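Note that this complex is displayed minus one protein chain, with the remaining chains in position.
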Amino acid sequence: MTDAITIKNLTYSYPEQGQLFDNFSLSIQEGEWLSIVGHNGSGKSTLAKLILGLLDFDEGEIRVFGQKLQLETLAAIRSQVGMVFQNPDNQFVGATVADDVAFGLENRQVPSEEMPAMIEAALKQVGMAAYADREPHTLSGGQKQRVALASILALQPKVIILDEATAMLDPEGKQAVLQTLKQLKERYQSKLTLIMITHDMEEAALADRVAVIDDGRLVENEAPRALFLKGQELAALGLALPFAMALQKDLAIDQPVYRTKQELATWLSKLKA
Amino acid sequence: MVIKIEGLDFAYGAGKQSVPVLKNINVTIQKGMITAIIGQTGSGKSTLVQQLNALLKPTKGTVQIGEHVVTNKTKEKELAPIRAEVGMVFQFPESQLFAPTVLEDVMYGPKNFGATDEEAKKAAKTALKRVGFDATLYEQSPFNLSGGQMRRVALAGVLAMNPQTMVFDEPAAGLDPQGQEELLNLLKSLRDEGKTVVLISHQMDQVLALADRVLVLKDGEIAADEPVDQLFSRPQSWFAEQHLDLPETIAFQKQLEEKGFVFDGLCKTVPDLAKAIKKQLDPTKIQTLGSTISENGEANHE
Partner (left out) sequence: MNNLVIGQFVPGSGILYKLDPRTKILMTIAYVFLLVFANSWPTYLWSAAFLLMALVLTKQGLGLYWRGIKPILWLILFTVVLQLLFSGGTPVLFAFGPVKVTLPGLINAFYVVVRFVLIVLMSTILTITTPPTAIASAIESLLKPLKVVKVPVSELALMLSIALRFVPLLMGETDKIMKAQKSRGMSLSTGSLIKRAKAVVPLLVPLFVGALQRALDLANAMEVRGFESAEGRTRYRELSYSKADAWAFGAVLVFAFGFIALNFVS
């Protein structure tokens, strides 16, 4: 398996608030779904910006599919990595949904006559094809984030980074975005690497692997099934357990294993019978 | 102070182009309680709470706030005193910060309502302490703070006015779990000292943990107005109709009830739910069979 992204011995200091990353390393495999969690200010969003070259780091290196991130490779790397930001309003460039999806294509100098089909295909994948002519202020937050996803999908990226993309959404909008992500992963399988930055543990649990960052250090890095058994450690990091795991902890089960809500309910009813 | 809304209609704009938002609202917000207002996005929650401190005036009907009565004819001048009594914390309130220092920003409200510099400073410091803001940062610019700290300053800005009633619109949005918990504790402590708290939230777990009474809005009308226990005893299908989720503990409780578990009353917290489940299970089974059955459970899943 090849690495989609390799971060090696990264050092980064904020311009004013001092050092954040010191000798930080993390690699993300091709086709993996990785969650990066941590409390506010832990440095997880900064990491995303570093990967896309929106911030300059001091030392170390970042490689995307083997290609080292530097000024000369910036454009090539950005053509492989897309990013959805937190605020749905601040990343909507076009005047309508279709125009917004077109923006990236225009930058790539895709011929005009090829665009409509590409835009439609991208919007279909996120369930927004019926909204192509809508203006952004008539959309809900969740719809805007799905358009943001479509805008990236149209560029056929190999990696998508979601930087707290659901944090400003209502539950319905959030579910719609997560549902869309699941469908995309289903569709592209190992051709799409997803990196989801979040502080919502239910959301993090959707991933294959969870990396926990605390003050710029990588403190946990394993599958959700293993990670969520560490109740105490997570609480100490200012993170909550997913509901089913919190309940198991209070049930004082001797050797708990990771279970979703559904699994736990089934297990409990068996225990009762 | 009681807030009483009677026969309220509200529409944005006038004439043919008017867009009705609230229809025939009759509600009393009880003193010293936490009243939660829930409903799908666009159901009119934010519009409703803006009637509570007369940021919006009713198109029809009356809003009685303590001794003040607001109708569509009430003059702007008469509204100022109402705002001293009903504080309003908007969604993402940190976007309202403006002053050169934290302290000055928090003093803004009290000074507008007639406090002297000294009084305002005292009120500001008390409020900042209450939200757990670091005293060494009082002279900092609010724009140099982290998001979480900015939120605290904005909250303090409303607390410092010491209003009898406080309205919070999604106050925990964007905070991490620790920040959320601190905020919930703040709301509880306000209630405990006799203040009236109104909370808009999408997070049903918050509503369950905090609210005494809940208003449910649907398409601008009141779909339910009842104590929190009564509300969450409604069937899941009713919540689906309102496009609302159930709180996780209650959703899980209902799921277990379908599988033969029996609960008396609602389990509001995870520990409560755990206790109620344990009572119905053979304790030795949990201890000894825990691991073996768990393996089965997992095997089934895989």
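Think of it as A and B in the order they're written, each chain with its own count starting at 1.
Note that contacts are C-beta pairs under 8 Å (C-beta built on N, C-alpha and C of every residue); 3 or more make two chains touch, one makes a residue touch a chain.
Model, not experiment: these values are computed from the prediction.
**Student:** Of the residues A:5, A:126 or A:152, which one touches the chain left out of the display?
**Tutor:** A:152
**Student:** Among A:110, A:184 or A:235, single out the residue that touches the unshown chain.
**Tutor:** Checking each option in A:110, A:184 or A:235, the one touching the absent chain turns out to be A:110.
**Student:** Pick out which of B:10, B:90, B:133 or B:252 touches the chain that's been left out of the picture.
**Tutor:** B:90
**Student:** Name every residue on subunit A in touch with the hidden partner chain.
**Tutor:** 49, 52, 54, 75, 78-79, 81-83, 85, 87, 89-96, 98-99, 102-112, 115-116, 119, 135-137, 148, 151-152, 155
**Student:** In the full complex, which residues of subunit B touch the absent chain?
**Tutor:** Residues 12-13, 16-17, 50, 53, 55, 76, 80, 83-84, 86-88, 90, 93, 95-99, 108-109, 111-113, 143, 157-158, 161 of subunit B touch the chain that is not shown.
Please note the rule applied: only the chains that are shown with their structure count from here on.
**Student:** Whole-Å distance, subunit A centre to subunit B centre, using C-alpha means?
**Tutor:** So the centroids are 29 Å from each other.
**Student:** Please name which positions on subunit A make contact with subunit B in the complex.
**Tutor:** 16, 39-41, 140, 167-168, 170-173, 199, 238-240, 243, 246-247, 250-257, 259-261, 263-273
**Student:** So in the complex, which bits of subunit B are touching subunit A?
**Tutor:** Within the complex, subunit B contacts subunit A at residues 40-41, 144, 146-148, 173-179, 202-203, 243, 245, 248-249, 252, 255-256, 259-261, 270-271, 273-275, 277-278, 280-282, 285-291, 293-298, 300-301.
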